[in-house]
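The other protein chains are all here in position, but one chain of the complex has been omitted.
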């Protein structure tokens, strides 16, 4: 046994070394090697580069902490018997997603954007340079942008993981995560952020999605919708007459803590999206995000209190997250008062969407991902067209008296819906016809932790 | 139902848009619009601004993570049946507090300080500009300072939440949090940080509170004292003969984890209080804070070990937090050895105060907030007057041979005690006479989670 491992280790290293010797040769041609040894910056442009790189990295680290938030949040919403299943799904999707995004997702998304070195080839529909961060893309600036945006794509996967939890096959989740990180997200992302056709719409400033309200949350939430619909509701979720039952989460304190970690990371998510600390708008962005989050939370606490007489912490947390999502596309463009209006609207939209999913469409979404991320992600795109006050990047919404930006945003919404629902449907259909989406009913009953992962989360 | 939500949503957006159109007009006069689009900084002053803004924001984000710390810590100290109640209180107070501080708390506190644009009107007793961060206060620098200091005021509320936990009415907590964030904290804060009369005392350098040992922890701890006293001890805490019982927390691991998150955030709390990374003293500050925290922890571990033969982790955590509080006002002014002395003294002071509260005054404080934050917050102010070595901002304490600074600090302490106890008493009295402070005994017995929030934290 021990011998086998050693043999495998040696084998892997040799094969991999040979394989990547090819890369190595490419990188020997890297003209940026000297640039990456930057210990003696003496001019202000160099220092500015360093400050912005540090900002991007530190915000990227914060976004990574959202994985802890998603993990807590999801684990808390689910039943004890499925805790490890969700944790493994959300852990593995960022691992696999990061590797796929390194290999080719990033190249499809940012190729042609010329945002950083090595990203020069691409057209309005897709990019094709920057594969493996090799060649000219082996560069300090390119790596920093990759790291930040990789955190975004893996968040998209994790959003989906929550909506299909407690009955989805583990390996099917890994496969669609790979497709999502490798193709679905990068292609739409290219259209918006990689110099694609949506960014260049001839209305307003072109379609704008500041920090991924559409690209991350909209795509994630809508693919979650397809997934949750196609895998079907958990057994026991709906009565024969179609009325839903509440399946309570096993540890509500995890939901609260997860929400707090998500808010913490969301500062990096939004404020870091400038990729520059020298873009001083970052403080307006962070403030807007927090105002929207807190307003969303207050809105849902009091509306549910008004109805039930109870102060519902789960609704409160969802309100905070809905507020975050709803401001994500517009955080840089809108004034503070608009952030508060957006937060209020996010709360109501969440409730409406939740009711629609739960009681009308009967789509079972254990953690509310569709309503938090999908509905509010779309709304987020529209808020740019409504509330942008023209004080940043010249983006002007309805409140300045111009409707063109809103038209661009609306086209973006339609495109997003068509793309996400369409491709999502194809992916899940393919999976359903091949390895299947759903675990056997017996295993769902026993719990996926034992079935797919071989142990229980808790001993007691 | 669904229709109702949509109607509400549309209604809210329309009303709010009309309402804030007024603001919009003001903001159209904003002369800083161009300043906020800063993508091309070429001079060193601009870059310095960017670095300091980024520092303030990143430290503010860390301070937000203290909310996760408070949530864990408090949840761990309490009984299972009241977990959600505390989590909801600590979550909602930062939401409501942030909105109040945005609307007018910040204006009362920093108006007249001229710290950033839009904060020009105010006198020695109160400020009155910067409302809603609108008009001239719609500015990148002002938003960054607001964000950082908003994290402070909401921490003050959360400190109080712990001391009154397990028997306080949820909505009464929200109301006093609004008053605390809107008036009590901002007024005292104005005196110390907003250019008020305490900052301009003619002794030493005027009263100094570097990072809020008095303003945040002193105020929070003393209002917690009033609250815990007026709401009365939990049933079962005291025997008929007046001896206290231990009501053990339901998950001690949460206490440890909460403490670790608090220490993590505290680095931002103290080092960020320079509001400038170009003030290189930040490293001395962070080091002092950590030395004081670790010394406090070691002190309480060994003193309790000496007495009971057990290595008490709860006391250790309290020691670390007491050490943090005790250095908060003085972290920038004192040398490293003094940080160690302050940590030791914080440990003993915590024990003394705990004994006083628990056994003499019989004030039931489930998480020890009064002793950690109140007693050590006051002590923190005095440490400035004792240990400041003159190497920063010219603040000189007793160890340099001058007693004037200590006099200024002492006046600050007296003022703080009078202000916090006096206004705190009025607020709680008002609440008691109107909606009441305390939940019915039956509900306290069953647990507040079911009663006020409609569900249990755990399913098992």
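Lettered A and B in written order, each chain numbered from 1.
Throughout what follows, a residue touches a chain if its C-beta (ideal position, glycine included) is under 8 Å from a C-beta of that chain, and two chains touch if they have at least 3 such contacts.
Because the structure is a prediction, the values reported are computed rather than measured.
Peer 1: Considering the whole complex, which of B:119, B:349, B:378 or B:408 touches the chain not shown?
Peer 2: Checking each option in B:119, B:349, B:378 or B:408, the one touching the absent chain turns out to be B:349.
Peer 1: Which is it among A:50, A:418 or A:435 that touches the chain not included here?
Peer 2: Considering all chains, including the one not shown, the answer is A:50.
Peer 1: Looking at A:144, A:304, A:371 or A:391, which makes contact with the chain not pictured?
Peer 2: With A:144, A:304, A:371 or A:391 as choices, the missing chain is touched by A:144.
Peer 1: List the subunit B residues touching the unshown chain?
Peer 2: 44, 47-48, 51, 55, 58, 62, 79-80, 248-253, 256-257, 259-261, 263-264, 267-268, 271, 276-284, 286-287, 290-291, 293-295, 297-298, 301, 308, 310-314, 316-317, 320, 335-338, 340-341, 344-345, 348-349, 351-352, 355-356, 359-360, 389-393, 399
Peer 1: Could you list which residues of subunit A touch the chain missing from the display?
Peer 2: Residues of subunit A in contact with the hidden chain: 1-2, 5-6, 8-9, 12-13, 16-17, 20-21, 23-24, 27, 30, 33, 35-39, 41-44, 46-47, 49-51, 53-54, 56-58, 60-61, 64-65, 67-68, 71-72, 75, 83-84, 87-88, 91-92, 94-96, 98-99, 102, 132-134, 138, 140-141, 143-144, 146-147, 150, 170-171, 254, 452-460.
As a convention for this text, only the chains that are shown with their structure count from here on.
Peer 1: Report the inter-centroid distance (CA atoms only) between subunit A and subunit B in whole Å.
Peer 2: The separation of the two C-alpha centroids amounts to 32 Å.
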